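Removed: one protein chain of the complex. Kept in place: all other protein chains.
A, B and C are the chain letters, set down in written order, and residue numbers restart from 1 in every chain.
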């Protein structure tokens, strides 16, 4: 069978082709003479598949798309605190090439405007490092992200550096403001090199997918960007990634994204995928006209909008009781029943909270006051099944552990956790009634039998 | 058993108590004399549980927290397009009480600064409506969100209106700029009334939970805010909710949020929960000092950061083949095997893409060129199990349908979908090999038997 | 004989007539429907002549031209220090209807932008006064300036007040910033009334001439504006009078000026005259197109530019010695000569300095060191003639007195001052050799004869 995904991407691409407004970036010849018929789109999933159509092997310079990755590198090299001393995180409301220093701190408003990006570049390696050192480090990271060796386009670099007056102006201003310590010329030289790294849409999609995958490369499995940096980068892209149309973008497209004047745009959908589009004609804000059109269609068709609550599934809880036969010393006073709780799906706080409520509701006699203070004695055991729980996040896990701990103080608890989503072994709990963690429902049955009881009803899931 | 959640919230609250910097809002007496020892925190889940500790029944005026809800109402009453003509969506970089009209359009930059909020208020009902009409409509919506009848605090209203010079100034400017059409005095009167609606943290948590739940009230199940408006509101909160510290907030807390000068803050975590905190002392940006501290701890402890990729579970795909026995006319040429695909979890694009890849990999002879053009004849049938798929979003559903359609052109397809996550019945597909949708694996076995085959191995999931 | 001045003004007016760009102020109907064929120009001298041509009896509302006069009134009523607390004096670089509050002080940048003008209006009479009180006081002053009773154009007032949203916005902002204490509605009401006072160009020329005349009305001789206020008003007009083209205006026209949206412009040339022009079509900055053209031609033709050094005449000094005959006890040791100094023209510091140098050069023997320490004994007397000195300013007078005082310590000094430009009688100096002040040269000759000498040469000026 042939995958429908490339067909879909082709449709997206062809739908955007008629948009022929805009011009390539005019400020340097080498960009201005770009072939405006070129178009490409690529998707990379967090587990390493890449789909692409159009001119997907055409290379172009990264330009501003390099900014989020170099920001991540700066955080890695200097620590977030030190980076924040030199570059802020607030949207500026100004155009990308404005100085926009923050009143009071003198910091460039954020790392996505040029001033902030130059200051960020200067933080790679050590503040006293060389241009070569910084560029090599950046090129190495970009190459690992792309999964192949990338190169600086020297023609683009030469042309841009020759005409980098505005960035040079920003760099000297930053130097004057104490926001960079190296030579401003060197900072701009390195920054322009960083912008001149050549990529194609497949490279960019993989880079974005690494962000979407929390910093771990989808194919190599290498952690290239620390988790915390990814969070910081994606946060900044959310509010500042599309310059002074960031609010519009987040409302309409809803994906953390970054564009560059070569005509590329990347987007990173946390936990799902990275996307990249390319087409040289730019709108008046410097964003690829067809690129924006493709991103909007992808977001709309594929439900990518971060704030689209409708897409979010919930973990579900089922609970019931089962009658048991027999009984031993341990089950003295046990009123012949066990309570069973099953949790299905991807469990975050709200799923664990649902489980908590279910427990409180079940493990309490109707006659009691509804203060939830104690486990009622008539259950011989409480059994949890996590067979269909396919992920549990930290807070949910802590909350479930706490529930189990509280129950275990008065009754027997059996946990069926074949995939070890609860990581119970890591934190063995001992108490008056130790918790028994088993892999299968058969083992659970055996254990309950071991305490002198036998499940006699509703056995299908036990 | 007693729920651990209130205990946790109490810890969060007590951890924040020592923060005694800041002062209550000083600009009106009735706020300035607030009891600064008051503190409260509440959580409401999207399925209607509310947890709260501290002074959770103390009422205070909503102030700016009213803005996102009235924005939703304006969108509902006028349509998004018309609202966008009058109020933008870009972060302004300015303080909340600045005029910040957008160059060119004259629109206030966004609905969360005061100018934008006044313009937004004026769009409720019809532009020609009365103050009473607007306030009643807003109060009605707020009450439905809170789940109880709310009231305007007339003392607060009187005091604020008397001293509303700055807002009055903004309103006249908006009138001059053509951004409001009603009498500026009336606009401010209504806006101040909207700000003077009294709530407690439990009310606010439920309001936020309604946003988190896509606009449907967690308890009543009523759709109070249309889905699209929720997306718009949450997007705007993401970039503009915390004024000129929105970038900082989104980096550090990562939850769409809104604060008010009475000392309240709400946060809405899409698909999960709403939260609300309260403490009157404000920092220099007008945010509750202890409120911010509580939000930061909640976000950190509970993994609430939107960009925290680590929390996101993935749907999983299993696939295998089963040998069958027997065979009829229909299964002629069938080489005694069926292919089985099981998809587990909450399925979005990436899950469906994984399934697609699995199909392509299985349904193809090793000898063929890897172009995925055709289903290999040696499978008598392809069976999909969605028994453990607990949600499928639109794009995933479309992709799965497309896969099934393609397979069905050359082989038999059986779909086990007990929860109807694929909504197959809605779009019956007919073709050379109609797709058989069944509720249980037993039915699937029957069907396969019906085509003259019998599954002889790996039967546990069939 | 017929005066050439009206002929000249007619030429100026006709030269400007072909400029038909621009439109009347569009923001209120009553201005928008102005007859754009109307044109007028008027000059008023500081001694009360008025020349005017064109539609010089057509009335129009003063609009912003009222600002400098009301500023003068505010200074008079509150004192400059208190006015400066509420309104600054710096050019704003912004358009006239911007808020432009100064960082730190919250003051409107200057009294010529609308915000500053509203704040200024509110300072007339007392801050607690009524609209009627303020308007009556302003109308009274304007009428005295015009030399006839002026009236508020109620149609203009009603129309502008109805549409005064922007000014109302500014007023509420000013109230919020503590820059006005009265009700903002009342401040705007009064301000709009002040703007609606009707005048013709002859009225305006006389108003401007009063400024040019240091605050004294050229015809009535009444001091309407205190001298210090005039200086302040003219200073502010110099830097802020023509809004954000003040720098251009001062370079090109070089006259403190103010324009209004009805199409009027006034200019005040200190010590010389006031001018006024009128034509309703405005350029994009709100200045009368033909009005500006007329002002430019007047300034160019008539050498009105304040910085045009070429126009400034200098006082001249002549000095010589005269032989005398005879001699008495008093003239013992006197070597038969007197020194004579004549000062001609309008004397300011530089003229008095020239006289000082002449004295030092003459009254010193060539053999002495040139340290100017003493009067040489061989002059029997020093005679000053101020017969042709037609004005002496304060600093010059003080310097001349000091010279006379020093000379009188060692020799006889006679001063011929028929017009009392030195005001010697006011400050009688006594010393070893009292100074003799006389009206005519004949008296001087008599006096010198009285000390036993007789002038025998160069007598023509004695």
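Just so we're on the same page, a residue touches a chain if its C-beta (ideal position, glycine included) is under 8 Å from a C-beta of that chain, and two chains touch if they have at least 3 such contacts.
As the structure is a prediction and not an experimental result, all values here were calculated from the model.
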| item | value |
| --- | --- |
| Visible contact partners (per top-of-document touch definition) of the missing chain | A, C |
| Touching the absent chain when the full complex is considered, from C:110, C:259, C:288 or C:412 | C:110 |
| Residue among C:359, C:380 or C:414 that touches the chain left out of view | C:359 |
| Contacting the left-out chain in the complete assembly, out of C:340, C:407 or C:444 | C:407 |
| Contacting the left-out chain in the complete assembly, out of C:54, C:88, C:108 or C:147 | C:88 |
| Candidates A:166, A:223, A:296 or A:397 - the one touching the absent chain | A:166 |
| Interface with the unshown chain - residue positions in chain A | 99, 165-166, 168-176, 184 |
| Sites on chain C contacted by the missing partner chain, in the whole complex | 1-5, 45-47, 49, 88-94, 109-110, 212-215, 227, 230-232, 234-236, 238-240, 244-248, 250-251, 254, 256, 270-273, 301-316, 344-350, 353-354, 356-357, 359-360, 363-364, 371-375, 388, 390-391, 393-395, 399, 402-403, 406-407 |
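Here is the rule we use: only the chains that are shown with their structure count from here on.
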| item | value |
| --- | --- |
| Separation of chain A from chain C, taking each centre as the mean of its C-alpha atoms, in whole Å | 71 |
| Between chain C and chain B, distance of the C-alpha-averaged centres to the nearest whole Å | 69 |
| Multi-partner residues of chain B (each touching 2 or more other chains) | none |
